[in-house]
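One chain of protein is taken out of this complex; the other chains stay put.
We call the chains A and B, going by the order they appear; numbering starts again at 1 in every chain.
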Amino acid sequence: MARIEQRLQELGIVLPTPLQPPTGTRLPFPWVRIVGTRALISGHGPTNPDGSIAQPFGKVGREVTIEQAYAAARLTGLAMVSSLKQELGDLNRIAAWVRIFGMVNAAPGFNQFPAVINGFTDLIVEVFGSEVGAHARSAVGLAELPFDIPVEIEGEVALHTL
Amino acid sequence: MARIEQRLQELGIVLPTPLQPPTGTRLPFPWVRIVGTRALISGHGPTNPDGSIAQPFGKVGREVTIEQAYAAARLTGLAMVSSLKQELGDLNRIAAWVRIFGMVNAAPGFNQFPAVINGFTDLIVEVFGSEVGAHARSAVGLAELPFDIPVEIEGEVALHTL
Partner (left out) sequence: MARIEQRLQELGIVLPTPLQPPTGTRLPFPWVRIVGTRALISGHGPTNPDGSIAQPFGKVGREVTIEQAYAAARLTGLAMVSSLKQELGDLNRIAAWVRIFGMVNAAPGFNQFPAVINGFTDLIVEVFGSEVGAHARSAVGLAELPFDIPVEIEGEVALHTL
């Protein structure tokens, strides 16, 4: 069994089904775009195991607590890993996480974005280890996010040459 | 005639003059930065054929309708393609669109950002085709954008080696 798959199993993690956008939403772009040994990852949000968008919705610091937002950032990471598996076939093709941009749906006055996006970073380091999983990061407050999700993250990973 | 130029002509598209910033604005950076086979594209907004910033101004969901914002995202794409042509000379040097980051000037409570940024994606796929034109994408709501434009997009394309 592949190394990362084994690690997911050890951690008791089951990846969600790839994101199913709500009915009537047209998303005419790929979740992962591969160019050479780079895999660019479109903005992802938290999903349920069946790929539907996960609740709660709303602004962090108002409808959504910081603990719920941390959990949403972790779910966002799982959705990304699921998209990468779907596109790459084998998650061991990932040589390094490169960069992620963490966006939080911010209530006025809320600014504990690093504590929220740590939900993503902690997951990635748990699964991929601290060398492959390390990534440059920003964690900032957006005015609004699509579907009123509390967290959206985009990023990039580097691939091993085949 | 080059392939992409021909496609633009078939579609009846005339690229705008490169962006003319408003008087008194100092923008000390290039619209396109080439590093090896990567072309990084600075944040662009919608322009008129003469390169001036296109109306309407304001927040989408308040002063600007979703249809107007879709049109602004398309104009933003045209402005980007114009900058790429200016920098590259030949648009056929573009091997692949890589990533775009779509920013919408969001009225409180407005969050249909994918439908807005589709104006950009639809244009790029029309002109470059679904293989070269595909790109990783985020579409999110910003608090404010420069010059009060409704849409700003930055991105990256990969170039063929010369």
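Keep this in mind: a contact is a pair of C-beta atoms (placed from the backbone, for glycine too) under 8 Å apart; a residue touches a chain by one contact, two chains touch by 3 or more.
Being a predicted model, the structure only gives us computed values, none of them experimental.
Note on the undisplayed chain: of the listed residues A:Trp31, A:Phe57, A:Phe101 or A:Phe128, the one touching it is A:Phe101. Among the residues A:Thr47, A:Gln68, A:Ser82 or A:Thr121, only A:Thr121 touches the chain that is left out of the figure.
Touching the omitted chain from subunit A are residues 96-99, 101, 106, 108-115, 118, 121-122, 125, 134-143, 158. Across the interface with the omitted chain, subunit B contributes residues 25-33, 35-36, 38, 40-43, 101, 103, 142-148, 152, 154, 156.
We take it that only the chains that are shown with their structure count from here on.
Annotation: 25 Å between the Cα-based centres of subunit A and subunit B.
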